[in-house]
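Quick one: the structure is below, questions incoming.
The complex is shown incomplete by one protein chain, all other protein chains being positioned as in the whole.
First chain written, first letter: the chains are A and B, and each begins at residue 1.
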Amino acid sequence: MTGWLQQLGENGLNAFERTGRGHIFLFHVLRGIPEILLRPQLIIQQIYSVGVLSLIIILVSGLFVGMVLGLQGYTTLVDFGAEQSLGVMVALSLVRELGPVVAALLFAGRAGSALTAEIGLMKSTEQLSGMEMMAVDPIRRIITPRYIAGIISLPLLTAMFSAVGVIGGYLVGSGLLGVDEGAFWSQMQAKVDLQEDILNGVIKSIVFGAVVTWIAVFEGYDTTPTSEGVSMATTRTVVHSALAILGLDFILTALMFTDV
Amino acid sequence: MMQSKTVQIWVGIFIALGFAALFMLAMKVSNLSSFTDDDGYEITASFENIGGLKVRSPIKMAGVIVGRVAKINFDNINYEAVVTMSINTRYNKMPADTSASIFTSGLLGEQYIGLEAGGDENYLKQDDELQLTQSAMILENLIGQFVFDKASEEKQ
Partner (left out) sequence: MPLESNSNLIEIRGLKFSRGKREIFSGVDINIQRGKITAIMGPSGSGKTTLLRLIGGQLRPSSGTVIVDDANVHQLGHQQLYQLRKRMGMLFQSGALLTDLNVFDNVAFPLREHTRLPELLLRTLVLMKLESVGLRGARHLMPNELSGGMSRRVALARAIALDPMMVMYDEPFTGQDPISKGVLVKLIQTMNSALNHTSIIVSHDVDETASIADYIYVLSEGKIVEHGTPDALGKSQSQWVQQFMQGLPDGPVPFHFPAKQYIDDLMSGTEA
């Protein structure tokens, strides 16, 4: 019994310690920003590997999610004779929830895990240590550009995901199921609000970008420098990111979309 | 060097696509193009009951959106709701005796304020108050009244 309690206490303390280290780490990363902004080439390189390389998966997934929303929404709405509202339904689900959340989950799986593995491998092959001995701060040189690239890339990817999703919903709804094209777009425009819906969606995606990239680079930097350690860190990145995204989504939704 | 150029081009495409998507969401999906409510003049109206009216609910005249609800306050003396409406400056020729009613779009849809023009030669301007108002139809009240009427009919 005491053994079990001791284990619980130890795990709890470890979790606290890791969280603390994560925050100190984030502080170091943020402190490197002014210096890195003077070398945009480093950020561009990272936007390429974090953002551009995630483009295909985001666009294809967005299209399919939008098409499924169109199909499902239509079959439900047509029972109430409200199929004209299909556009509203598709757009609101995408812009408010599915866009930011699904794009962030895909981002964590595609870019986050790659970041963790890359940094973890750099650590286990002593590249980070070597940099330190060359008087180059690896956090500023390696981590900060990746962090900035993540925060820039995810909102843009999310916007593309939602836009492609709306087009997917339109293709299915209007092209396949025969919803009136004018009603689809005009109802959407009447009900979707720039500030309330679109802007809040963008804010969500910025928050997700910051959190997912933070988790990814920290797990990579904090990894045990063995191949097993790197693979465990990569798994942790995806799992923790997914939990963080869904949890934060609830909190952000509660703050943004409830009239209090 | 060659390689970094392709990277730059791809990142350029990526950022352009991202902003194009944001632009599309703003212009095509949301109501940015149909209405901006910054430039408007404000008029007020008091209602006994505003039902489910909210800030940013539409204000329509002849079915066309002419403005948005800017503020909703409660008048502590008359126990009435005071609604401040922001009307687009394009519609600056509304008669001073325009009346306002709260309607529901469809049976269960959102609520909006419908304006009906009067015959006054003077036009409404900033901070004017509408005198003629009609409160929201509360569905529960209507049903209650209907049941009550039925019951009293049966008694006779």
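Just so we're on the same page, contacts are C-beta pairs under 8 Å (C-beta built on N, C-alpha and C of every residue); 3 or more make two chains touch, one makes a residue touch a chain.
Source: prediction; values computed, not measured.
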Visible chains in contact with the missing one: A
Residue among A:Arg141, A:Lys191 or A:His240 that touches the chain left out of view: A:Arg141
Sole residue of A:Glu17, A:Glu126 or A:Glu181 that reaches the chain not shown, by the stated touch rule: A:Glu126
Those residues of subunit A which, in the complete complex, touch the missing chain: 121-122, 125-127, 129-137, 141
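The criterion applied here is as follows: only the chains that are shown with their structure count from here on.
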Centre distance in Å when subunit A and subunit B are each reduced to the mean of their C-alpha atoms: 35
Subunit B - residues contacting subunit A, complex: 4, 7-8, 10-11, 13-15, 17-22, 24-26, 28-34, 54, 56
Touching residues (chain side subunit A, partner subunit B) in the complex: 41, 44-45, 47-48, 51-52, 55, 91, 95, 153, 155-157, 159-160, 162-164, 166, 185, 188-194, 196-198, 202, 259
